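Of the protein chains in this complex, one is absent; all others appear in place.
For chain A:
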Amino acid sequence: MVRFKNRYVLCEVVSEDPRCRQCIEDRALGLAVRDAIARVHGDYGLACCSISFTVKYLNAYTGTVLLRCRKDSYRLLCSALPFVRCLESRAQRYPCFLNTLHVGGTIRTCQKFLIQYNRTQLLRLLQNCTNEEERQCIQKSLLSCSLTEEQSQSGDEEEDDGTE
C-alpha cells in the first residue's frame, strides 16, 4: 500500500518571559523553525523538510506544539530544533527554546504521550501549589483526565483548565 508516512514531533516551548506563551502563534513558530533549519542545513535541508511541514497543534497555555514532517526528513528537523533561539510575533522578540518531548508516527500516539506528560506535570504543580482551592482543582482534573473516543480533544483541554 502506498501511503505517505509522516512523523509528528511533540515539543514544549520553554521561556522565562510569562508573556511569551500567550503570544505564540502557529505561523510565527513555523517561521522560526524553518529559519533554524535554513541556518543549520541550508537550502537543501529547508527544501526537504518543508514538503509536508505544518504546525498541527498549538496550546498557548502549556506551550505545547505538534509539528508534522515527512518520515524521510524528520532527522533534519529534529537536529535543527535545538537551534531555535527566539520567537518573533507582532514585532516583538521573545527568547525561548524548544524542548522535544516525543516523536511519533501518528497524532494519536503523540496525544497519548501528551496526556501522560500533562498528568506528571500536574502532579508536580500539586507539590508546589500553596492554595487549598488550587489543590482541589488540580486533584479533580487529575482524576478526570483520560483518552476516550468522543472526548479525545476535550481530554487535553480539561487538564489545561486545571493548570490555569
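To be clear about the criterion, a contact is a pair of C-beta atoms (placed from the backbone, for glycine too) under 8 Å apart; a residue touches a chain by one contact, two chains touch by 3 or more; residues count from 1.
In this text, contacts and distances are computed from a predicted model.
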Complex member absent from the view - protein name from UniProt, among "Exosome complex component RRP45B", "Phenylalanine--tRNA ligase beta subunit", "Ribonuclease P protein subunit p30" or "Trafficking protein particle complex subunit 10": "Ribonuclease P protein subunit p30"
Residue, one of A:Cys49, A:Cys96 or A:Leu114, that touches the chain absent here: A:Cys96
Contact with the hidden chain (one of A:Arg34, A:Arg85 or A:Lys112): A:Arg85
Touching residues on chain A - with respect to the absent chain: 14-16, 39-40, 75, 78-79, 81-83, 85, 95-101, 120, 124, 127
